[in-house]
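Just below is one structure, and these are the notes that go with it.
The complex appears here without one of its protein chains, the remainder shown in place.
The block that comes next holds chain A.
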Amino acid sequence: MNRRSTTRLVTFAAATGLAVASLTGCAGGGGDEGGDGEVTLTWWHNGTTGPLPEVWEEVATEFEEAHPGVTVEQTGYQNEDLQRTLIPNALAAGDPPDLFQVWPGGELRDQVENGYLMPLDDVIPDTIDSVGATVNPWQVEGATYGIPFTFGIEGFWYNTDLFEEAGIDSPPTTLDELIDDVGALRDAGITPIAVGAGDKWPAAHWWYQFALHSCSPESLQAAETEFDFSDDCWVEAGEQLEEFLGIDPFQEGFLGTPAQQGAGSSAGLVANGQAAMELMGHWNAGVIGGLTPDQQVPEFLGWFPFPGIEGAAGDPTAALGGGDGFACSAEAPPECAELLEYIMSEDVQAKFAASGAGIPTVPAATSSLEDPNLTLVAEGLAASSFVQLWLDTAFGTTVGNAMNDGIVNLFGGSGTPDEIVTKMQDAAATL
């Protein structure tokens, strides 16, 4: 083949390629609404286990029945896949689902900045009001872009039987008491605390708790809005954690332990009576229930909030927590907001609470909670003076990841309290 025909061939191929690309580009978008008023809503959520998938399925069906011509295609995906891969890719590709889960803090800010989300204040103001201040993390500069359907705080999920066996009468209310209890459990031959440090974030939550109790609300605010970590409390948090690690409170080989998968995970160790407690978010009852042989939440499971630290600068009644919220994509049809309104209605929230899937955000629905531990968490939430969002969520993916990496290095004995702060500052500098 001579050179000219080769050139021509390449030109032809390139032209065809460009044509194909532009064709697919044209075909994308604007596909939601048919000509005859038929609307299809796609809805991505993280309900894959426990009672949640069934709840969302019913909600979709009920909404379809009440709105003829509307089809709701709801799909549940594994939480981290949804958050880290599926939604970012769908957004970047310009073909997002209509209604989808959004994570507050840094991620929400990025998405709003890119114009991916529908502002909701003028569309469903009553719904926004119904959840009160809980909606704050889903707001950017005063405008609401997402609404949480569940919100809870972190605390210890513990085995009441094992506590009794170790001679502990009541859950600890101060850090010193917790340290004593760890000793008592060790003496009784029981692994005191399970931590899924292999997944990074469960280990990081320990540091978050120490930071929350060491830093004043003003320092926390400065960190979240300006990435200002100059307050000494951020280093102190690491020092406290280092000291706590020194009493050997965790199970053997915790650096390789996953949080939620299988009997060997930290939740599995608690579920099967091989560890006495685990510091974990409000969703943990469901996870533990899924890891027992009979798939039931064990009788022995109890809950207590993270104890206060004597003499620390932080607010002792502050809690660490987070929630799951939904948002509509900027190009979604108006029915999307209606579906969100329905999801947030008292009926659905009560159904959600009764199913034991989590703690509802509409206060009137809280009375429908049946699970005694979720009731405890809800009471703990109500008693908290303020709730700090999970720090990795609050700081956004980049700083959050650097922070978690620094914390697990401390867990592994290869990092220092100062390094955690340095890593966060370095990561913030790249933004």
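Convention: a contact is a pair of C-beta atoms (placed from the backbone, for glycine too) under 8 Å apart; a residue touches a chain by one contact, two chains touch by 3 or more; residues count from 1.
Convention: contacts and distances are computed from a predicted model.
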item	value
Omitted chain (choose from "ABC transporter permease subunit", "Sarcosine oxidase subunit beta", "von Willebrand factor type A domain-containing protein" or "Ferredoxin") - UniProt protein name	"ABC transporter permease subunit"
Touching the absent chain when the full complex is considered, from A:G264, A:G290 or A:P363	A:G264
Residue touching the undisplayed chain, where the options are A:T49, A:N79, A:S384 or A:N409	A:N409
Identified contact with the non-displayed chain, of A:E64, A:D95 or A:D110	A:D110
In chain A, positions touching the absent partner	1, 5, 8-9, 11-22, 84-85, 87-89, 91-92, 107, 110-111, 113-114, 116, 197-200, 203, 252-258, 264, 396-398, 401-402, 405, 408-409, 411-412, 414, 430-431
